[in-house]
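Note that this complex is displayed minus one protein chain, with the remaining chains in position.
== chain A ==
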């Protein structure tokens, strides 16, 4: 980041402490098998090769684990009273009796079983090509999940992107790498001079809610 003109740095430039390696991470919700799946699946949904960071460097699996352990996983704000009609047309919205945490818990072994039957191994042990093909089948609804697990791929992908782009306080977007990659300044939220600077790229890197800079 360029900070040569006009934008003073705080006295102590904050740097995030190095995080716990993902293999030593103390999980809040996911069990070991589920963790292995989430690690492998998010690594294909946002891979590490090519331009820009992947889900693993940005610690998306940590984000997902923490979200499932919290209010989101428990559908704390949702109306979950019965009767339920999980086979209703998708346009009718979430109609599963299960909350997102329960959907992960039941869908991962069901999908792993499908991978084993189809490709001979559970998802985490497949080759990247087989993993991509399996995820495509999951996305298309071709792996035979029961209707109450129907939205699994939708929430897995949404949660992966959330973890990639959300503020680092939620455990993902480590080092604000996704923001640096696309050019989003994060929590700066002060652009008084900028509306009339037309077709000029905003020059500053992101800041986070906790005061990190990148």
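Simple rule for what comes next: a contact is a pair of C-beta atoms (placed from the backbone, for glycine too) under 8 Å apart; a residue touches a chain by one contact, two chains touch by 3 or more; residues count from 1.
Here is the rule we use: contacts and distances are computed from a predicted model.
J.: For the chain omitted from this view, which of "ATP-binding cassette domain-containing protein", "Ammonium transporter", "Gluconate 2-dehydrogenase alpha chain" or "LrgB family protein" is its UniProt protein name?
T.: This omitted chain is identified in its UniProt record as "Gluconate 2-dehydrogenase alpha chain".
J.: Out of A:62, A:115 or A:135, which residue would touch the omitted chain in the full complex?
T.: A:135
J.: Hey, which chain A residues sit against the chain that's not shown?
T.: Missing-chain contacts on chain A: residues 44-47, 49-52, 54, 71-72, 75-81, 83, 85, 88, 90-95, 132, 135, 139, 157, 160-162, 165-167, 169-170, 178-179, 181-187, 189-192, 194-196, 198-202, 209, 211.
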